[in-house]
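Worksheet for the structure shown next.
Only one protein chain is missing; all other protein chains are in place.
Chain IDs A, B and C follow the sequence of writing; residue 1 opens each chain.
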Amino acid sequence: MLEASNLECVRGERRLFAGVSFRLAAGEMLALQGRNGSGKTSLLRMLCGLTPAASGEIRWCGRPIARLGEEFRSALCFLGHQNAIKEELTPLENLLATARLAQEALDEEAALAALELVGLLGREDLACRYLSQGQKRRAALARLVHEKRALWVLDEPYVALDRAAIDLVAGLVGAHLQRGGLAVLTTHQAVAVSAGSVRELTLGDDAASQQRL
Amino acid sequence: MLSLIRAVIGRDLRLAMRRQADIVAATFFFIIVVSLFPLGVGPEPEQLRRMAPGVLWVAALLATMLSLPRLFADDHRDGTLEQLALAPQPLALIVLGKVIAHWLFAGLPLVLLAPVLGIQFDLAEDALAVLTLSLLIGTPALSGIGAIGAALTLGVRGGGVLLSLLVLPLYIPVLIFGAGAVDATVTGLGAQAHLSLLGALALGGVFFAPWPTAAALRVALE
Amino acid sequence: MSNRLINWFRYASPQSFYPLAGRMIPWFWGLAAIFGVAGLGIGFLLAPSDAQQGEGYRIIFLHVPASWMSMFIYLVMAFWAATGLAFNTRLSGMMASALAPTGALFAFLSLWTGALWGKPMWGTWWVWDARLTSELILLFLYIGFIALQAAIDDPRRADRAGAILALVGVVNIPIIYFSVQWWNTLHQGASVSLTKAPSMAAMMLWGMLLCALACWMYSIAVALMRVRVIMLERERHTDWVRALLRGKE
């Protein structure tokens, strides 16, 4: 379903990676690894279509994502490095606003259930600026509970989370894969998911591919 | 489509209400700038009446400039802008929603204050009415055109100053027709033509500006 | 047709354009010099004096070409910006940024010569005449473009942001010009204006055309020089720049 061929990433005057290719079918997950600055986040942004690749192509269901545009974006759920949480809004408002902007039906009951699952019940009416780092991350990840779109692209989903929350997210990803979804995520930790097959890709392994231009 | 625009407006307005200090600051800036002019040029009613349209309109431009940098900067910082750019609808529609919201909390207060401030300048009733009407028609154009500048300077060094450099020249037609409408009323020429042209600018500003703004936002997100 | 156009742009890669521009520059300098000498010769030595304006009208031989060029260069810049956005070619963005300073220079010269013309003719350095005001705004637009590009570090991003700004500007220039003219007629009524140009003798027309051609050739030459510098700077890590610089030692 998701296919990348010969991707090259240039940031400023450095080539972060080149010749990155992979293919991901339904129910599969790609775990991106690599040290800091190896271009993991850049690759994720490329997969979303935010950053154009210096060369190479990304295809979704056999068609280039640049051509697909909105059709691709309606199958994509991206969770970036930043939480995309509004400090002034409560977790509940954030969750509902995100769903509304993505044109997804999410009623308050379902949203509350999602917040309960990520352990934010009792804080759903507190402005996010009063939450801890980990709680903010949980508020952001609450989106995933009812997320039905096919491709999840998650940047460091486990960062700032405690053990229980990591297991919870891994469970959500596992359930998503079991439904036939796809996931691409970056991580520094090896976290087992309950279902689906995991492919691994390590960026910046060979010093030759990463060089000054 | 409409529900998306409504969702964006609703979210931005709610955020603005939680951060009222910004709106209040821009509004008071408008009031203070307008009130400073009589102190600077003297209290002769005749002179004040002649200056009023220009002063109020220039102050409105500057007050709008003040709130523009935050139009996209907050969303950019916390990652919401990426989410908006990845929404399965054209980004321009979302921008349109944000422009309307910006007008509601940055432009509308100026419109509502204008008659009160116009009294300070000894404007007659018909001139006050036209002043308010011209601001009502013209300020949406300021929000629309300003959004282009805000998107172009997003995350750029010295963005605020650069923003005024880019946007103020583009505001000139709005200023001319807006202040001209009041002027024409005062001199008894009738404001009809000015107001229609202003309306055309506002329509253009609100409905065409979101497209270059969306393009600039995508460039900023790369 | 469009296919051939794209091919043409692809062949116009910096690597092949750089030496080509280098070969063309001397020719444009030569043409600029010939036209300039001829135009100034006609304008300052041969042309008769104007009945109303005396000798001061000769500033027009400088002012009008500078104004023309400042507007024309903005259009060319917007054209390159549009092709850069449409075809994503590297050369287009470089051309746009190479043209901007020269356009700004001509806008400034147009204001300067306009002021020096206005003082003896109108008795004042500055008149809020529609053309002068539009020229001032054009200078602001150029400065905005240059400042925006200077503030963005990544050249590709700077190109695209500048291109959007240039296109927005080009849509706005007619609106601005129209609004300023409208404003001008309301506020100044029957006062003097540049539109009342002296009835032009054929010789004056020739002088002006030649001066305009000289400015045109000058702009091309300078823009090519600047685009070469930009190319070296931006492509400094490519093999062809390395080879080129090694070859010159």
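Convention: a contact is a pair of C-beta atoms (placed from the backbone, for glycine too) under 8 Å apart; a residue touches a chain by one contact, two chains touch by 3 or more.
By definition in this document, contacts and distances are computed from a predicted model.
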item: Chain not present in the shown complex, as UniProt names it (candidates "Heme exporter protein D", "NADH-quinone oxidoreductase subunit K", "Protein FixC" or "ABC transporter permease"); value: "Heme exporter protein D"
item: Shown chains that the omitted chain touches within the full complex; value: C
item: Selected from C:90, C:131, C:156 or C:226 as touching the chain missing from the view; value: C:226
item: On subunit C, residues whose C-beta touches the chain left out of the figure; value: 40, 44-49, 54-56, 58-59, 62-63, 66, 101-102, 105, 108-109, 112-113, 116-117, 119-120, 218, 221-222, 225-226, 228-229, 232-233, 236, 241-242, 245-246, 248-249
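In this text, only the chains that are shown with their structure count from here on.
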item: Between subunit C and subunit A, distance of the C-alpha-averaged centres to the nearest whole Å; value: 48
item: Separation of mean Cα positions, subunit C and subunit B [Å, integer]; value: 32
item: Touching two or more other chains - residue numbers and ranges from subunit B; value: 222
item: Interface residues, subunit B side, partner subunit A - complex; value: 3-4, 7-8, 10-11, 14-15, 18-19, 77-80, 82-90, 94, 221-222
item: Sites on subunit A touched by subunit B in the complex; value: 48-52, 70-71, 73-74, 76, 78, 80-89, 93, 97-98, 100-103, 127
item: Complex interface listing, subunit B residues touching subunit C; value: 148, 152-153, 156-159, 162, 165-166, 168-170, 172-173, 176-177, 180, 183-184, 197, 201, 212, 215-216, 219-220, 222
